[in-house]
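Note that this complex is displayed minus one protein chain, with the remaining chains in position.
Here is subunit A:
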């Protein structure tokens, strides 16, 4: 019933607008203004452009300043500071170009609005200015490309030798984590071995997988000040590891492991103090559409002092320790080729890199 009422009101409103519109046409015909080729509205539009420039421009500037803090997630990685500087340098250059061109556009529109008796200036081309304004953007672009290329090469270059390795595996809809254990080698995985328990598909006939520590859920722990190499894979569809505070992003691709390394600069606690938010957490988000739960693929990241990180890691149990039955079934399958090394207690599993820095 209310729907019918709303519909009726809408229809009546439309009729009223239609009648008003018709009335306006008739009056303009009657007053003769409809036959004038260029009337008052030309001037009104010209003035509106200036108002749009001034009011719109100020509103933009105000809202930008007002939101500036909110739009800058605090930075917590070494390369993040570099890209952030480059981002805002680029934005300043763009801002200047934006402001100048928009001012010219609207001011010209106003200034050169139609005037009776004036004739436009016949100015078909001028090679000199055209060359100048081709060269200037070309030079600016070249500078930006060069800076960007240097930074990009640094970021995507090989990870330092002492990097801590962590594997992140995306799945619908969550993240699995794997640490290499004391041998600091991630063991071989095979997607055909994945099941409810062995959710990484660890191939336990490979020695180096015996001490791997896996987490079906939980938090990503990384040490502060030490390079972290994320090895990224996916076991179903595309996902993307996106860690906005660290300026890190890389797709997780089924069948093609990817990687990204970065060096955290602030522990979670330090960031909590800095932001004044005791509940602050670094977050890892999925940033490539992956299905129903795409928006909820969150993983908290804990950045710790290296000694805390080592202490935390030493308390973790390896996959084989937690699932001796899986190991046993592997042994059965490949009897005769049983790996010699027994699952070492992961209590001592300290990444050499972390050890070295202590």
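Please note the rule applied: a contact is a pair of C-beta atoms (placed from the backbone, for glycine too) under 8 Å apart; a residue touches a chain by one contact, two chains touch by 3 or more; residues count from 1.
The definition used in the following text is that contacts and distances are computed from a predicted model.
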{"item": "The complex's invisible chain, by UniProt name, from \"Cytochrome c oxidase subunit 1\", \"Deoxyribose-phosphate aldolase\", \"Branched-chain amino acid transport system permease protein\" or \"Lipoprotein\"", "value": "\"Cytochrome c oxidase subunit 1\""}
{"item": "Selected from A:204, A:285 or A:327 as touching the chain missing from the view", "value": "A:285"}
{"item": "Among A:54, A:104, A:311 or A:328, the residue in touch with the chain that has been omitted", "value": "A:104"}
{"item": "Residue, one of A:238, A:302 or A:326, that touches the chain absent here", "value": "A:238"}
{"item": "Absent-chain interface as seen on subunit A, which is shown", "value": "21, 24-25, 34, 38, 41-42, 45-46, 48-49, 52, 56, 60, 63-64, 67, 70-73, 82-83, 86-87, 90-91, 94, 97-98, 101-102, 104-106, 108-109, 112-115, 118-126, 129-130, 133-134, 137-138, 141, 144-145, 148-149, 151-153, 155-156, 171-172, 191-192, 194, 196, 201, 232, 235-238, 240, 242, 244-245, 247-251, 253-256, 258, 279-281, 283, 285-296, 298"}
